[in-house]
Structure formats: structure tokens, C-alpha cells
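Just one protein chain is left out here, and the rest sit where they should.
Entry: chain A
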Amino acid sequence: MTETLLSLSDISKQFDDKTVLDELSLTIDDGEFITLLGPSGCGKTTLLRMMAGFELPDQGTVTLSGVDITQTPPENRPLNTVFQNYALFPHMSVFDNVAYGLKMEKRPKAEIQERVEEALAMVQLEDFAKRKPHQLSGGQQQRVAIARAVVKRPKMLLLDEPLSALDYKLRRTMQVELKRLQRELGITFVFVTHDQEEALSMSDRIVVLKDGRIQQLGTPREVYERPANVFTARFVGQTNFFPGRVTKIEGERISVDVFGLNRDLSKPSFRVAMNQSLHVLLRPEDIRVLAPNDTEGVAGKIVERNYKGSTLDSVIELEDGSHVMASEFFDEDDPAFDYSIGERVRVSWVDGWEWLLAEEGDEPLTDEEELAADDAEH
């Protein structure tokens, strides 16, 4: 299970003097579902195309099962791709599309017939074999693209934002279906997406990319609960960044001053010094909104509330003007649960649910901060 299937080492790539991949190394295990996640321009698609053989690296090597395939053309790589816009052959029927790869291998007719039917059955399109791609819905075309890619039994399936053109509900269905396919086929899936929710729900491991470098590599849980840096924390899920200052270091415990509250926390993995500023990260669901007469927490008032069905999302403005996002599950028995805008509350969290990050030199602004900066200019 943990055998290495593909490894990329020291891969660099430039387009018109712009560095897209920067000495990137990555090892993909046999049978895993790994997701390349990042904003547009982070290099995730280029990385995938390099695995497929559509792009050659300026520097570095690509190795598949111990064989160097850096210069191998795509037609000779035992990997197949599911393209973002499906890239079905418009002049061929569904059957011929799926059969294409096997025909190129010059397989006997009977075998092609059998394997194509099997692949179409797997994506529940047996009855559509004679149709042309343009007679299918987007979701059906997507399934044909998947059948076409898996019919060759590749060692690895590369999926380039395959669900981005589908509507929300169909996306959900296809996510489940892709997971099922991956389990049944036992093929390694490399999945590219910019949708962090999709990445979290589908992957065994996530590679968070930015500016052609890996920001973090870990399980969805690690990436979400223990982000390696400010970028990952901001990109994956919503996060409250509270400014903290170290006031005491004692063995494995430290005290941090957050909004004037002194919280006793366990020491983070990075070095801390007295009076050092750091980020205290809390996900909206870690925040507790308390009654104004509570003794715990920081005072603030509700400025936004958003009913989400299963949760109630609210934004609380603290006295210093900063905003806190909170997401709480409904508790029918709690009469104080539903707030109205302007209502005074206190904000707190359970000790141990926070995550500490060191401050970085040039941190990107959040959208909100950018907007505030824009407003200040005008």
C-alpha cells in the first residue's frame, strides 16, 4: 500500500520567465487518492500535465515504478487523463471514444467489445454506447471521459479539475462516484482542484500548492486542523486569526495574551520567545458564542447572521473592531441560541482547540483587509 508509484524530484518549469514550478519534489504512493490543491496559477495543472507527459520539465526527473519517464511521450506512458472539458472525440460514438485507447493498442475486436462494455457499465452508460458526445448531458460526458481513461487499466489516473463544469448537485454525486471507482479499481488517482471542500472530502492526502511550491502535504485532517502556514490556513476552510503575544514560557506550556485574555496553551512545534507575536487560529466551528453576562471570553456584538440549515453562521464585531466568524450547530434546547443583529454577546473557545502559527514576514492580506485598505485609500 505504501509502495512508491510515481516520484517527481526537483522539478522546475518556467513559462516566459515566469516560474511555474520551483524545485518541487513529490512522491505518490500506489493506490492512494492524492489531490493537488491550490489557487489558479499555483502550478497544479502544470504538475499534472508533466505527469501525463504534455509538458516537459526544464529541470528535474519524473520516475514511474522506478523507471525514468521524464522524456517519455504521453502515448508511451501507462497513465491516463480525464480532461477538464472532457475532450471527447466529437466525431465518434460513445463506444468508439471508449474503445480508442484499446484500438491504439491493437487489441482483438472481441476483447475491445468486452472491455468497453465493462467500462461503460462501470459508469452506468451501457445504454448510451451508440450516442454521440453532443447528445449527452455534461455529467454523462464526464462519465464517458472517465470510462475512456480507465478502460486501459492505467497505473494512475490523472484528473484535471474534472468536476468544475458540473453544477453543485451533480458535483456531489460525481465525487461519491469517483471515490467508489477508485476503491473498486484500486488505481492511484491524482486529482487537481481549486475547491478545498472537494479536496477535503475525497483525498487520502492533499498537496497544497502556491507559486509552484508545496505549502503542505498531509491528510485532509492534518491540513485542516494543523495548517503548516498562514497561506494553507487561509486557503483551506475559513479561519479566524487572532493576534497573540507570548507572556510566559514554562516547560511544555506557554501563556498567550489574546484580546487581553490570558490563555494557557501547549507549546507549539516551532520555537517561541517571550513577547513574541503569533497567530492564534480558530475555525468558526471552534468558536463559542456566549451570553453578554457570561464571565468568560471577549465582548462583542453580532453584525451578521446567516441561517445555513444545519448551522447558524454569525460574524461578531469585537470592541477593537476586528471580526470573528462563528459557526454553531443548532441546539433546540438552548433558548439563547438565535441572535439578532446588534445583539451583545461574548466570544470564547475551548482551550486546546486553537492552533498556533508563527508570524510570517510578508503575509498576504485577507480579502477583508484588502477591502478595508481599498476603502482607506478613497
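Observations on the model:
By our rule, contacts are C-beta pairs under 8 Å (C-beta built on N, C-alpha and C of every residue); 3 or more make two chains touch, one makes a residue touch a chain; residues count from 1.
To be clear about the criterion, contacts and distances are computed from a predicted model.
The chain absent from the displayed complex carries the UniProt protein name "Spermidine/putrescine ABC transporter permease PotB", chosen from "1,2-phenylacetyl-CoA epoxidase subunit B", "Sulfur carrier protein", "Na(+)-translocating NADH-quinone reductase subunit E" or "Spermidine/putrescine ABC transporter permease PotB". Which of A:23, A:68, A:105 or A:320 touches the hidden chain is settled by the complete complex: it is A:105.
From the options A:43, A:57 or A:133, the residue with contact to the chain not on display is A:133.
Across the entire complex, the residue among A:74, A:237 or A:268 in touch with the chain not shown is A:74. When you scan A:44, A:152, A:171 or A:283 for touch with the missing chain, the hit is A:152.
Take chain A: the residues that touch the chain left off the picture are 52-54, 73-76, 79-81, 83-85, 87-91, 100-101, 104-105, 132-135, 148-149, 152.
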